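Following: one structure in structure tokens, then a few remarks.
Only one protein chain is missing from this complex, and each of the others stays in its spot.
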Amino acid sequence: MSAHTEYLSFTTRQRRELVNITDRLAEIVKRSRIQEGMCLVSAMHITAAIWVNDEESGLKQDFQQWLDVLAPAKPDYIHHRTGEDNADAHLKRTLVHHQVILPVTAGKLDLGPWEQIFYAEFDGQRKKRVVVKVLGE
Amino acid sequence: MSAHTEYLSFTTRQRRELVNITDRLAEIVKRSRIQEGMCLVSAMHITAAIWVNDEESGLKQDFQQWLDVLAPAKPDYIHHRTGEDNADAHLKRTLVHHQVILPVTAGKLDLGPWEQIFYAEFDGQRKKRVVVKVLGE
Partner (left out) sequence: MSAHTEYLSFTTRQRRELVNITDRLAEIVKRSRIQEGMCLVSAMHITAAIWVNDEESGLKQDFQQWLDVLAPAKPDYIHHRTGEDNADAHLKRTLVHHQVILPVTAGKLDLGPWEQIFYAEFDGQRKKRVVVKVLGE
């Protein structure tokens, strides 16, 4: 069995951004030389998530608007008494989930025809990390 | 270490369906001959999910109605300008999450007393796949 670990860093320009990381993950799997296994992709900061969905600009806008309805940015969260203003980002991360496992088959990411992997930043403009760990043989 | 991969196919009769796949997954784990490990179950199409919950018809109806409240089917998504009409299915997949990892212990799925695994289709009536990968020894 073999394990290969890398960390991706993100400092987004906008507070909220979706960054397509599919190609970067494919390269990490290639470097790992693992033929059969699983690739964990997990946002290490608690106001970011990982989303597997379509690279379609309209859907990405729908997604952001939908998250704002279900987990709205607003002043009156209790968390904000600490001086923070990002409680909605914690809730958005929860809703989207902060990690995925990608299957690795025959040395490559084993994705469906439209599956693209996104780093979903909800409170950016500062350096944050994602851990990528490939396990297999 | 050993890896075993199979793909399940679904062409549901209804646009939205819950299909209990627990027995099929148990058979895959048996065929893998893996005694200790993890079994990844991941919907490869971006309008389907995997749900682990109760095989109780009332709860399954509550689940569908609840998803329709939080991620309603409606015409005015931006995604629909592409000619699609399934933006709500993308959002429902996001909410439920598209994958689970099932522990494999002593050669069997290590589930709680009521845990059943469902393929949750939100835009069916066409062929779609789920990847199942068992990793362990």
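Going by the order they are written in, the chains are A and B; count residues from 1 in each one.
One rule holds for everything that comes next: a contact is a pair of C-beta atoms (placed from the backbone, for glycine too) under 8 Å apart; a residue touches a chain by one contact, two chains touch by 3 or more.
It should be emphasised that the depicted structure is a prediction, and the values quoted were computed from it without experimental measurement.
Of the listed residues B:H4, B:H45, B:H97 or B:K133, the one in contact with the hidden chain in the full complex is B:H97.
If you put the hidden chain back, the residue from B:F10, B:F63, B:Y77 or B:F122 that touches it is B:F63. Within chain B, the residues in touch with the undisplayed chain are 1, 36-38, 51-54, 56, 58-59, 61-63, 66, 70, 95-97, 100-101, 103, 105, 110-115, 135-137. The chain not shown here touches chain A at positions 1, 3, 5, 38, 40, 42-46, 70-71, 77-82, 87, 90-91, 93-95, 97-99, 101, 129, 131, 133, 135.
One rule holds for everything that comes next: only the chains that are shown with their structure count from here on.
With centres defined as mean CA coordinates, chain B is found 20 Å away from chain A.
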